[in-house]
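Shown here: the complex without one of its protein chains, the others still in place.
Entry: chain A
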């Protein structure tokens, strides 16, 4: 795409922006290009980088990797579509309990964008494995809390009956 040419044409820029911000219809080019914030280390400035995210091109996918061109499997930023602090903080806490994980943190880059960025850096296992383990552990935890709670309710009810 000839970026310079596009930028000269205000009408075209507006149309691309509408597409990228989900405000209007998308043409073929617009669909392929989606906006994604990129954080440059060392400066607090956030630069917007036009980056191709093939994962989200499939509309119903909810998980993607940011900056795919970075090859290191041990460091990844995952993008969760439609999630917030509810899952973010819980999954961060449980992934941090993994001794192989050096860093795990999450951010919601913009409050009006329903997206969660989760960064994982590990010593030896791949970041994807750390995420998978964390999700499995959180799922087991919540299933176990459900089971324990249901037993507690039954116990409470039978105790009340006796009284």
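The rule is simple: a residue touches a chain if its C-beta (ideal position, glycine included) is under 8 Å from a C-beta of that chain, and two chains touch if they have at least 3 such contacts; residues count from 1.
By our rule, contacts and distances are computed from a predicted model.
**Student:** Looking at UniProt, which of "Molecular chaperone MKKS", "Centromere protein M", "DNA-directed RNA polymerases I and III subunit RPAC1" or "Trafficking protein particle complex subunit 6B" names the chain we cannot see?
**Tutor:** Per the UniProt record, the undisplayed chain of the complex is "DNA-directed RNA polymerases I and III subunit RPAC1".
**Student:** Pick from A:71, A:86 or A:112: which residue touches the chain that isn't shown?
**Tutor:** Checking each option in A:71, A:86 or A:112, the one touching the absent chain turns out to be A:86.
**Student:** What does the interface between chain A and the hidden chain look like in terms of residue numbers?
**Tutor:** 55, 61-65, 80, 83-87, 89-90, 92-94, 96-99, 128, 131-132, 135-146, 148-153, 155-157, 160
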